[in-house]
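Apart from one protein chain that is not included, each protein chain of the complex appears where it belongs.
The block that comes next holds chain A.
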Amino acid sequence: MSSPVPPPRFDLAESFPETGEPAARAAQDLPGALALLTARRPRGGAEYGVALDALAAADGLDEPLDRHLAEHPDDTEARVVRAARVVRRAWELRGTEPGAQVGAERFDAFFALLARAEQDLVRVVVAEPADTAAWGLRLSTARGLALGTSEAGRRWRHLRAADAHDVRAQREYLQHLTPKWGGDWGRVDAFVGEVTAAAAPGSAEWALVPYAALTRWYDDHRAEGTSAMRWPEVVTGLDAAEQSFLAAPTPSRYEAVLAHTDFAVALGLAGKRGRSAAHFAQLGPSLAPGTWALGADHRSDLENIRASALAEGRRR
């Protein structure tokens, strides 16, 4: 009798327990937790980002952070953590419904939270212009506040000047360039081209190709089934990107989860079940929640591919 397929594990801190250490320590020792977080620099690096996410989600830190910042207003690390918590709360409040279904009152509260986070983030980036975590959060606030592609572009260029290969920030900026946030698909394609032109073999940046393809399919074509994911130009792009991604080991274990999830879902929808399964096998129980959600109505099919991949892995 075969054992059941493990449920998806979306929390990276759970997959990589060492990234949860700052959050685990924060309630008893906030300065110590902040020091642990700082030790995971470079800011915006994948491990730092996962640790920051865990701190952003931890309970009971708002008052200690406020007190700490009242005493240490120049502690930019604490400001980043406070802002990350507020940004997370803002997006949770907004939910994932289309804008038309979000009432004015909820939008007002959403904007107010993002504006509050901006107050901390601007102080961080002017004190430490190379803080990519703060710039990355500012890309998120800019999108929620609907500041437009001009301001998003300015923020992205500041971030890029510090680290052109920040995978999470690239995805955030790509969202700004889509039509629903004021851009167009031509700008998305150009941005993906710009990123991959500078990406090393094995880099998770190659997964921006499936991420962009999935985003476009989800926004414009999901009502038509999966045919748009099988268009020749889409498949050709996925093939080339996958080849470059697999050409060398991925330096970051955390970014690898993002990238493998992108390829697994995109190739699955494109009908390349075998190659999709290979990425699911690499992921094991881990999955990146954002891309998984893009699978939309086809998640049961993807779950089948994933189940067979994980079962095959166990038989070996």
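By our rule, a contact is a pair of C-beta atoms (placed from the backbone, for glycine too) under 8 Å apart; a residue touches a chain by one contact, two chains touch by 3 or more; residues count from 1.
Please note the rule applied: contacts and distances are computed from a predicted model.
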| item | value |
| --- | --- |
| Per UniProt, the name of the complex member that is left out, chosen from "Insulinase family protein", "Cytochrome c oxidase subunit IVB", "Ring-1,2-phenylacetyl-CoA epoxidase subunit PaaC" or "Multisubunit sodium/proton antiporter, MrpD subunit" | "Insulinase family protein" |
| Hidden partner chain, touching residue among A:P129, A:P179 or A:P289 | A:P129 |
| From A:P22, A:G136, A:G153 or A:G237, residue that would touch the chain that is not displayed | A:G153 |
| Interface with the undisplayed chain - residues on chain A | 111, 114-115, 118-119, 122-123, 125-129, 141-142, 145-151, 153-155, 157 |
